[in-house]
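What you see is the complex with one protein chain gone and the rest in place.
Lettered A and B in written order, each chain numbered from 1.
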Amino acid sequence: MIDIQDLRVSFGDGGDAVTAVDGITLSVREGESFGLVGESGSGKSTVLRAVSGLNDDWTGRIAVAGADQGPKRQKAFYKLCQMVFQDPYGSLHPRHTVDRILAEPIAIHGLDDADARIDRVLRDVGLGPAFRFRYPHQLSGGQRQRVAIARALVLEPRVLLLDEPTSALDVSVQAEILNLLRRLRAEHGLTLVLVTHNLAVVANLCDRLAVMNRGRLVEEMTVEELRRGAAREPYTLQLLRASLGYDRATAESFRDYA
Amino acid sequence: MTARTDTQSAGWREWLTTDTPQSRAQARLGRAWAGWTAFRRNRLAVAGLLIVLALVVVAALAPVLAPHHPYAQDLNNRLMPPSAVHWLGTDAFGRDILSRLIHGARLTLMIVTLVAATAPLAGLVIGTVAGYFGGWVDTVLMRITDIALAFPKLILALAFVAALGPGIENAVIAIAITSWPPYARIARAETLTVRRADFISAARLQGASSLRIILGHIMPLCVASLIVRTTLDMAGVILTAAGLGFLGLGAQPPLPEWGAMIASGRQYVLEQWWVAAMPGLAIFIVSLGFNLLGDGLRDVLDPKGD
């Protein structure tokens, strides 16, 4: 479904250029839920933004649903591939009602029957029609994230890119959103790409994952392998140990991997 | 009867403040109501609003309210102090100052409306376009803005009026042309703070065009600070118009423009103080009204206060 070959992204130019993604090759199968894991600065979000079309300054090859994508995307691409952002407080326009937020993509793509679509997608994400005319400031963090997911789903895409969708939420709300994403994936046959620093979230939602560090791919593995702790690379093992909680001796053993 | 209106108004209030509006209109009205409730708590702002509303009413009903014709000369009653017949006295031609002030309100309101309808709008378009696109578009538009900003406002207005000829319309054009750059700056600054926001990225990912993003997403966020700034600037606009009138480059006699009235009262300012002081007072009150209103609006509209 998604095929990335030798993707490189750098910011700035000349001597100040910083290479954020340094030659990544990976592919995500149709219907798969794929996790992209790494610490800050690993380039995981940059990969996602390049795939989504938000970042147009990259080299390499990105193909989505069999079609090669250039830096600028056609309108039809956005019907195929949508994204959910990390911060539910920043991703909804503060002066637009839920109704307006959901109606906009429908209007852009000239789809019919806006009312029915909005009602359906609001039910789909577990918000009733009662939420339709609220402003974002009248919603909780979890409700906002549901609206953001609804906005991504209203165009009925086949690929959903998720950039840390639960890391700004409380754990009890995180559980609700993860359950929602699992249900939506099953019902709509979505392909998911989840970017996160949280291995437990990947273990819960994904089938396969890739670990990134400093712009490079460290290793790819299945979630089954992750669960068994069967990582090959020391960097992945260190991430695994760190996510198990604090331990004085473990903390001492950490080192930087370049 | 009163009990019933009470429950009725309580019902309305509930309808307006509900967390679950049933329609677009209700959501919008509810938001407006919340803004009004916040605005109402600021007494000075309400006073400002009342002054501005009074200006509008006086301007609309000028022929009815004015006790005399603004141009009616009575050379036997020149420079009369305030009295029962002429509440605010008369000027050098024996014209009733109160009536001239009342008719002058129309000119003031016209100047204010025309400037408010043009300069901030031009600034909004230029600022948001420059801020959203960045790059060379930003550079070109902002250098033009800088150049326009570098001229002293009144001097540039003087030059325009000198070129176009004196008159109130040309004064308005001159003021509008000299006052858009600060609005463009504000709009650009606001745009820069939101253009990297996730909700703008989200709109781009839905395939929204730049025009749609600027009009539907960015402008609504800039409008609030522009309205505030415009309201606060109105006092300055009135003063600039009065200044041009005072210098003889704005409204021409016998138009009852407040600045021109001060100018004509200047020679008698020591003996017949009311001739200049009354229009001065009118300018002062209206400017104060706009300033108070602007301060109140800032508290209500400032998106950072959310």
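Everything that follows uses one rule, which is that a residue touches a chain if its C-beta (ideal position, glycine included) is under 8 Å from a C-beta of that chain, and two chains touch if they have at least 3 such contacts.
Heads up, the rule we're going with is that contacts and distances are computed from a predicted model.
As stated in its UniProt record, the chain not included in the shown complex is "ABC transporter ATP-binding protein", which appears among "Catechol 2,3-dioxygenase", "Fe-S cluster assembly protein SufD", "ABC transporter ATP-binding protein" or "Protein glxC".
For the omitted chain, the shown partners it touches in the full complex are A.
Residue A:His197 is the one among A:Arg8, A:His109 or A:His197 that touches the chain missing from this view.
Screening A:Leu80, A:Ala114 or A:Leu240 for touch with the missing chain picks out A:Leu240. Touch with the hidden chain on the side of chain A covers residues 39-40, 141, 170-172, 174-176, 178-179, 182, 197-201, 203-206, 223, 226-227, 238-240, 242-248, 250-252, 254.
Note that only the chains that are shown with their structure count from here on.
Interface residues of chain B, counted against chain A in their complex, comprise 19-24, 26-27, 31, 197-199, 201-209, 212, 216-217, 220-221, 303, 306.
Contact residues of chain A toward chain B in the complex are 52-54, 73, 75, 77-79, 82-83, 85-87, 90-97, 99-100, 104-105, 108-109, 130-131, 133-135, 137-138, 148, 151, 155.
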